[in-house]
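What you see is the complex with one protein chain gone and the rest in place.
This part shows chain A:
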Amino acid sequence: MLTPAEWTVVALSLKVSLVAVLVTMPIAYGLAWVIARRRFPGRMLLDALVHLPLVLPPVVTGWLLLILLGRNGAIGGWLYETFGVTLVFNWTGAAVAAGVMALPLMVRAMRLSIEAVDRRLVGAARTLGASPWHAFLTITLPLSLPGIAAGAMLGFARSLGEFGATITFAANIAGETRTLPLAIYTGLQLPGAESAVTRLAVIAIVLSLGALLVSEWLVRRSQGSRAHVL
């Protein structure tokens, strides 16, 4: 079916998307909680910044990442000098690009499910002796779990499809940053690679559709349980 090189592409795509989602998940949840539950000046601005990767041309997001995280970038330069870590032109860079692009979708899903948790339940927990942190861990977090799962699946699907920011920031290096979309794009540039492109495209469709269906199912489940929250 697939050649070893194509298997490498699929495995790399899954690795990049998985790492991107796992690292982004706690950040996205933290942002979702702050936007859903806190009222502070600049909340709208934070919300807008979180959504920026959704509306910017992905190439611009990639370029911004290059400026910030490139070896001469504000953060990237520091990372390189302090830890010897480089994010550009390797698979971690691809994961960073995918995570940033997936962030808005993940925050949206998580925020909705946090907003659906009745705050008065948290108040009830507090009167029963729970500290704010304990109430969060035992009430808000478990009740917003469907949103976390849905956000993670959406983010995973978005990461699998990430192209523009990845090719700009992490480049198109076989075995390092050449994920499914980049491999398909590369195949389209080469004569005689039509069947390889078709195989990779089918895999991309199957993976994305699967992730989307799972996330849709999770959202439905969470809306069902929301109706039960009294």
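Everything that follows uses one rule, which is that a residue touches a chain if its C-beta (ideal position, glycine included) is under 8 Å from a C-beta of that chain, and two chains touch if they have at least 3 such contacts; residues count from 1.
Keep in mind that, in the parts below, contacts and distances are computed from a predicted model.
Only one of "ATP-binding cassette domain-containing protein", "Acyl carrier protein", "Protein-export membrane protein SecF" or "Deoxyribose-phosphate aldolase" fits the UniProt record of the hidden chain, and that name is "ATP-binding cassette domain-containing protein". Of A:85, A:121 or A:212, it is A:121 that touches the chain left out of the display.
By the touch rule set out above, chain A reaches the unshown chain at residues 118, 120-121, 123-132, 134, 138-139, 142-143, 225, 228-230.
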